[in-house]
Every structure is written in C-alpha cells, then in structure tokens.
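Every protein chain but one is kept in place in this view of the complex.
Each chain carries a letter (A and B) given by its place in the written order, and its residues are counted from 1.
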Amino acid sequence: MKVGGTFYLFPTLHNRKRLLLISFLLAVCVATSCNTNLKDRVQEPAARVIADDSGKRVALPPKVDRVVSLAPNLTEIVFAVGGGNRLVGDTTYCDFPAEAKNIAKVGDTLQPSLEKIIALQPQVVLVSTASQLEVFTRQLQSHNISVFVTDPRDLDGVFRSIEQVGEILGETEKAKLVVQRLRERSTVVENTVKSTTPVRVFYQLSAEPLYTAGHDAFVTDLIKRAGAISVTADVPGAWPKYSAESALAAKPEAIILPTGGSMGEGNLTVAEPLRKSPAVTNNRVYKINDDHLVRPGPRAVDGLEEMAKALHPEVFRR
Amino acid sequence: MIAATQAGAAFAGLDSRTTPSKTLISCGALGLALLLAIVVSSLVGSEQLPVRAALCSLASFGSTPCGLTSDQFDILFQIRIPRILLAAAVGASLATAGASYQSLLRNPLAEPYLLGISNGAAVGTMIALVFFGANEWGRPVLAFAGALVATMAVYRLALGRAGATPERLILAGVIVTTFLSSVIVFVTTLMDATRIRSFTFWLLGDLSGTSTTLLPISIAIAVLGTILLSLNARSLNLLMLGERDAFDLGVEVRSVRLIIFVVASLLVGSSVAASGSVGYVGLVVPHLTRLSLGSDNRISIPCAALGGGLFVIAADTVARTIIAPRELPVGAITALIGAPLFIYLLKRA
Partner (left out) sequence: MLEAREIQVSYGERVAVSGVSLTLRPGEITAVIGPNGAGKSTLLQSLNGRIRPSGGSVLLDDRPLDQFSRRAIAQRIAVVAQEAELRFPITVLEFVLGGRFAWATNSGWGWESKRDLEIARDVLKETELTSLADRLMTELSGGERQRAVLARALATEALFLLLDEPTANLDLSHQATLLSLVRSRCDRRQASALVITHDVNLASQFADQVLLMKEGRAIRHGVPVEVLTSELLHEVFDVNVLVDSHPVSGLPRITPVHELVRHS
C-alpha cells in the first residue's frame, strides 16, 4: 500500500508491520471520525449563546434555518420578523397569520409530540412557559435541538421576545423595526389616554364558572395601558375563579368579553352577578378578539388599541 | 364502632331499637343545626355584610332590606342564599342516595361515584351542554337519563346466575365508572383550552353556577327523593340482611330495588347536573349517621339527608371563603375532609 512517499523510507523488513500499524491507525481515525460525524452532523460549532427567559444560556448555531414554535404567540412573532419560511413546525392552535395553518403541526401547546419535533430536525424550538418544560428539554437537547424559553409577562416582555426571536433568526434589523413600530403605536395609545380617568374594568374570561384575569395575566398589563384599572388586578394568579359576590360588589364601569378568536363563539353574555353593574346599565360591554388580548405577540398592540378606543371613545374621535 | 353503637343504643332509651321518638329528636336536632348552618353560612363570604342588618333581613325572609344596601341585599339573597340552598339540596341528595345504596347492596362502601352513577350523570350533562347548551332543562333531564343508563348498565353487567349480588354490583360499578371516567377525559381533551378549564372545575364539584330556575327543581327532588327512600326504609332494613332473607320475610325485592335505583339516579342526576361531582358525601355522611344513630334506615336516611346538607354547606362555605375572592371547587374540600375522615372511620370499625 502506498501512502505518500514515506513508505519507501522504511526498511523492507518492517514493511508489513508498519503497514498493518498505519492502516490500523488510519482505520481507527476513520472510524472515530465517522462516529463523530453521525452525532455532530447537525451541530456546527456553537457560535452563539443567548440567555433565554428562564435564565439558561442557550447555545445556537450561527445560522438558524429550521425552527419550531410551540406557542401561537411565538408563531406570530416568527412570522412578524420575517422568519415564516424557516418555521418547520408549530402547534394546532397556531392560526395566524394564515400561512401558519399550513405549517406541519407537532401537537398542542401543552402536549407536543416529541417524535414529530425531532423528525422535523429543527435547530431551535421556541417555547412559552405554558408548556411542560423539564421533561422534553433534556430529550430535545440530546438530539442537539436547542430549546429557547420565552416568558413575556407584559407588553415590554413582548417587545423583548420579538427582539430575541429576531436575534435567533438573524433578523435583528427587521425585529427592531417591528418593535419600533409597535412601540410607537402603543405610546400613542398611552399618551392619548393619559388625560382620562382610568375606567374600572372587569375582564370576563368565562361566565359560568366565573373566571377573570388576575395579577399575573398578560392582559392585566394591557388593560392598565389602555387607560383602565382591572378590578381584579390584585387577585393572585393569572386566571382565578372569581367569587360572584365580589364581582357584584366590584361594580365595574366596563366589561371586556374576550371572544371570537381561539375561544370561538362563546362568552357572549355577561355573568349573572354583573348584570346590574354600571357597565351593563350604561351599555359598556365590549367584545374584543381574545387572540388580541391573551397572546403576547404583535397583535397585543391591536388589542391595546381596541380596548383603549372602546373604553375612551371620546379621546379617540378624530 | 361497637362502643359507639352501644352508646347510640343507650341514647335510644331502655331498649336498643330505633323508636319514632328517637327519630324525631335526631331529625329535629339535625334540622335545627341545618337551619343554623344556613344562617351562619349566609353571613360569611368574600364580601363583608353587616351582621345585624343581614340577620334582620333574613328573619324577614327578604321582604325588608333592614338597612342593607341594594348590592348587599342582592349578594345575600341572590347569590348566597340560593347557593347555600343548593348546597343543602345537593348534600341531602347525595347522602340519601349513598345511604340507600349502602343498605341495598349491603356494602358500606357503595357510593354513587363508585357505582358509576355520578359519571353517568356527568356524561349526560356533558351531552346536554354540547348539544342543548342554551336550554337549562337539558342538563338535569339528561343527567338523570345518564345516571339511569349507567345504573342499568351496571345492573346488567352484574347479573350472574345467582342474580346481581352486591359484590358483582360493586365490581360492575367500578368497571362502568372507570370506563365513563375515561370517556369524560377523552371528551375533555377534545375541547379547547378555555372549556377544559371550566369543565375540570365543574367536574370537581362547583356550586357557583346556581341557576335560579333549576334551584327549586333541585330542592324538590332532594325532598321528594328523601321521602320516597324513607318510605322504603323498613324494606331496606331487611334488605341489609340479605336479599334472600328479605324476600322470605315479605319484601318485594324486585320492586324495592327498582324504586331505589330510579330514585337514587334521580337524586344523583339532579345533583350532578347542578354542581358536578361532589365526592365523598354519599360515603362519609351515611357512615357517620349509622355510627352515631344506628343502622336502622328509618332514622339513618332522613338524618343522612340533613347531615349531608350540613356537610356540603360547611364545605362550600370553606370553598368560597378560604382564598377569597377566589374560589375552590367544593368537591376538593369534601375530598380533603372526607378522605381522612373516612380513613379514621375505617380504622375505628
């Protein structure tokens, strides 16, 4: 066997032994490098590390071509920053924009199918804290799929999420633009309502049983920015089941009924204890697309505008 | 348990049997306790009411506000009282159904949930909600139908050569109830996220959806059911000793069994339609009644009704005040109280 010209430098007596040794070493090298290639085929050298909202530092390849989203708001954000063509999988609830419906479905937000996700070979999976984190993070990581957790609690959190997704997808400029525009719009709203008296609002998630938005709900922040106070803003938790008495005693001036989006056609009637409230008496019951209110994504600003216009029509009349 | 029964026997007087006077005294005492519970419970809630004004208004049966504001009046008479009355009706219904089943099946563990009847009623209610959502009457009617179908299924499943023995009935009941449980879970997973939340809450027992149209029905059924079951109390006493003995001693076993099944299904159906599955009431309350007052159904059925009402009122009061203004499902409280209590009762036996 000829390997370069060195072979001929060796004395003929040891030719065969050397031959065997070198071919053996070569074989080992090839074998090990083959193994390494199989495992690390997807893993390019980890060029970037970004901290996610759970505090973890997530390793990401320099270029992300394949991403899976496990929450409707994240899907909307991905499309907003121009990464829609790189979205290879999303959940059954992801329905906006329209193209999101055609993306391969990996299950729902709470119980996505690990198999399906792995089969799509994404580089990153975007997760909102609603999912079951621990169990599948480890599994996905063993397949060299990074898991990036976002946890937007308020509108500023949404802006941050947009920027994070932009960075992940290498669309930082686009993301900045999107955030800038959204910020402009929300600032306009907040400035417009600054002069008004905050309206006391009850957010009715469902009438029977009576559920409302608590302190930790995303929409509570939007309500505040829309020039209103949620009467349940101090109730611990995100979606508490609320006492009928307290709802009656709260006497809200306006009631928000989230409906028409993912919630479907339900929640069109005001709950019984609120029927005599000032909100109902003065006909200040507003139906707003729930997807604009509970998805921490770009359309949250739509929701903010809709609420503000409904609650303070007088200052928006232009 | 023996000591307690003898103490109970001592209470009865010179001889150990259950007498009409003993029954009247016990029912009277429990009835008063129930009334007291209704009053006390209506004074507490997530919103504070002025006690004196509230008492005054209650005493007048809502004819005068006695100084309560219009909101406070509404809270008292439109939210609290109906809910408390529903709690009493649900508690009475479930307790008497449980007591009757335990006597009929000669098994102290027989209970509407275990026998698949609660789940049958729940499935019926779910069908009503999905297909007849707007119509309120759909729920109790279909819940009753569901409970009845489940009972019949259990009975047919349990029929063997020797008839449907209590053991086979319990076994069949467990099969049916677990099957229906998975049906319920399956249907729940098909629902969207928001509906799941409200359904899970309801399945655990929720009295917050008190409907003013259906409340009189629930109360009427609870009262009617208790009366009908009490009218068969003596037959049940004999059935408790075995169907053969009861038959030989003159009990029309078949018709009594049919009546118990139908009436109990009605009771369970109306409770589940109104408030979901409130567990442990049908198990713990009859146990307590039998322990303290003896196994004679003539006293234990009416007293279980009153005791059941008390139990659920107490549990619901906790459910709606402990993390006010938020609420817990009443079924969670009855389980939290009921399970350890039951373990304690088992140990004493």
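Just so it is clear, a contact is a pair of C-beta atoms (placed from the backbone, for glycine too) under 8 Å apart; a residue touches a chain by one contact, two chains touch by 3 or more.
Since we're looking at a predicted model, the values are computed, not measured.
J.: Give me the visible chains that the unshown chain touches, in label order.
T.: If we consider the entire complex, the absent chain touches B.
J.: Can you work out which residue in B:G173, B:G294 or B:P325 touches the chain that's missing from view?
T.: B:G294
J.: Touching the absent chain in the whole complex: find that residue among B:Q72, B:S235, B:T289 or B:T334.
T.: Once the missing chain is taken into account, the touching residue is B:S235.
J.: Tell me which residue among B:I117, B:V256 or B:L328 touches the hidden chain in the full complex.
T.: Once the missing chain is taken into account, the touching residue is B:V256.
J.: By the contact criterion defined above, which parts of chain B meet the unshown chain? Give residue numbers in ascending order.
T.: Interface with the chain not displayed, on the chain B side: 1-2, 5-6, 9, 15-20, 103, 106-108, 230-235, 237-238, 240-242, 244-245, 247-252, 256, 290, 294-296, 298.
In this section, only the chains that are shown with their structure count from here on.
J.: What is the distance, in whole Å, between the centres of chain A and chain B, each centre taken as the mean of its C-alpha atoms?
T.: Centre separation, chain A to chain B: 45 Å.
J.: Which of the residues in chain B come into contact with chain A in the complex?
T.: Answer in residue numbers: 45-47, 71, 74-75, 78-80, 83, 192-195, 197-198, 201-202, 206, 208-209, 320, 324-328.
J.: Under the touch definition given earlier, write down the residues of chain A that touch chain B in their complex.
T.: Going through chain A, the ones touching chain B are 93, 109, 205-206, 208-211, 214, 232, 235-237, 239-246, 248-249, 251, 262-264, 266-267, 273, 276.
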